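Here it is: the structure, laid out below.
Note that this complex is displayed minus one protein chain, with the remaining chains in position.
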Amino acid sequence: MREAPLLAITDLEVRHGSVPAVRGLSLELRRGEVVGLIGPNGAGKTTTLHAIMGIVRPYRGSIELAGRSIRGLPPERVARAGIAIVPEGRRIYGELTVEENLRLGLVARRARNGAANPFEPVLALFPALRDSLERRAGALSGGQQQQLAIARALVAGPEVLLLDEPSLGLAPRLVDAVFEALAEIRASGISALLVEQRAQRTVAFADRTHVLANGELRMTLGPADAGDTNRLVEAYLAS
Amino acid sequence: MNVLQTSIDALALGAVYALMAVGIGLVFGVLRLVNFAYGQLIMAGAYTLAFTGSWGDPASIAVCVAVVVTLSVAMELLAFRRLRGASPATMLAATFAISFLLQSIALLRYSFANKPIGDSVGTLSGLNRSLRLGSAQIQWITIVAIVVALVVLAALGLFLNRTSIGLQMRAAAADFRTARMLGVGANTVILLAFVISGLLAAITAVIFVVQTPLVTPDFALRDTIIVLVGIVVGGIDRLVTATLGGFFIGVATGVLGDTLPSGSRVYLPSAVFALVILVLLLRPRGLFAIFGRAPAERV
Partner (left out) sequence: MRRLNASLQLLAPCALVVLVGLGGRATTAGTQTEVWNALVNVAIVVGLYVFVGNSGVLSFGQISFVAVGAFAAGLLTVDPTVKPNVLPGLWPFLAHHSIGNVPSLLLAAALGGVFAFLVGLPLMRLSGLAAGIATFAVLEITHNVLRNWTKIGPGATTLALVPGTTTFAQATLGALIAVVVAFCYQQSRFGRQLRATREDPAAARAAGIDIHRQRLLAFTLSGALCGFAGGLLVHLLGSIDTEQVYLDLTFLTLAMLVVGGAQSLFGAVVGALGVSLLDTFLGNAENTVHVLGLRLHLPGGSRLVGVAAAMLVVLVLRPSGLTGGREFSLRLPRRLRAPRAQAPEPR
């Protein structure tokens, strides 16, 4: 018997004004999985994450975390329920120190009764941050800022991690580092919904990758499809 | 004109204006709202002191704090909370309306009873006495004002930099949406800003009331306007620059008020405001906004 999904989205519709940005989207995230979400710009990927996070209110559809509806909850409640997001563009606090940025990640955790020192495992994952704890976050390199954004989300001890284009603007070597970190995160039992532009890498890495175009789910690909460029192109261009 | 006297008096005015700037700046940071009605909070505090004068200073001041903080929180709960996401013009107009409302309620006192406008206050009147410092006559309240402002600002600094909730407030001011996504409670942080803002207004009221023992419905209105100008000239985007702006315009007002010979003093406001325009044209983000990029826009 299949375990109930950790995160279940059913028939989601989100509108910007009267224009639907996401339409009839259904997807599941089970424990320990990484599900990818790829598609062209404006396909509705970020909107989906924002709907989960409570930044936009869905027009229709349901969003459930471990069976409990989180639809319509304000962002802070969603965060405290156990979903952490690594936002598009990182959105770290440049004027605060690295340590302060990490401490902010704790806000959601404390509300859910976390224990022990939450910084340690995260710093073990991103050792470069350990040396920069007192530095202004704005002084870090792009790659380090991305690591900080992911670390900050992990510090909250989430059950579900949402990532919005974590490899955006990073050099290939740094992209590798991001995916390596994601592999370790998956191995530690955290489930993740990964929105990405890099279609091939995502399809190869994720347990399952959905292709979104024009707000609708076009097809679902598995790791085996990573080498099949034709299928990828077909998915992107289908309308 | 006595240099020492002018300097200390101007410093005190700058100190109090800095307190006001923080009170206004804190709320602006989390809400992007310029609370023009801040002066009415001070007015309410002053009136409370006037009405409770016979209760003794400690009790009187305690009640003043309670009343002002309650009023500040009420502004948020009854008005501003419903205006989240409204245009800046609407929010500003709402603060005008609140300011009119509170002023006109205060005016009722005099129109009902057909009294001349003004209530006298005796709080801490002992501080009106002065002491000699060299060639200067400094009122005790001047020194108290400087000390109190320093202590309060230091305490606030510690609060914002060393506590978790202070960190959350700083984050909310810099990028509210991301802060919420990290679990920072929007309404909690905003409410806290209004509480602290009210506290600062109450302290300001006590100081003003000692310096000007007559309360009128437009008490602190002129000061609020000057502080607002100072905040924007200093740089409203960050609390530090806003506070510096308030401080410097206070000092400038104090110095210029004392140093200019009375003949040419009539056009002083024009000179000052012409300077304000010049500064804004050259540095629209504020005089002290030297470092850092603009904070992320609040969505």
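Some notes on this structure:
Lettered A and B in written order, each chain numbered from 1.
Rule of thumb we're sticking to: a residue touches a chain if its C-beta (ideal position, glycine included) is under 8 Å from a C-beta of that chain, and two chains touch if they have at least 3 such contacts.
What you see is a predicted model; the values in this text were computed from it and never measured.
Here the missing chain is touched by one residue of B:V68, B:A94 or B:L239, and it is B:A94. In the complete complex, the hidden chain is touched by one of B:T70, B:S104, B:S120 or B:T212, namely B:S104.
In the full complex, chain B touches the hidden chain at residues 34, 78-79, 82-90, 92-94, 96-101, 103-105, 107-108, 110-112, 225, 228-229, 232-233, 236, 266-267, 269-270, 273-274, 276-277, 280-281, 284-285.
Criterion: only the chains that are shown with their structure count from here on.
Centre-to-centre spacing of chain A and chain B amounts to 43 Å, using the average Cα coordinate of each chain. The touching residues of chain A, when paired with chain B in their complex, are 53, 55, 74-76, 79-80, 84-85, 87, 91, 93-96, 100, 103-109, 111, 138, 152, 156. Within the complex formed with chain A, the residues of chain B that make contact are 164, 167-168, 170-171, 174-175, 177-186, 292-293, 296, 299.
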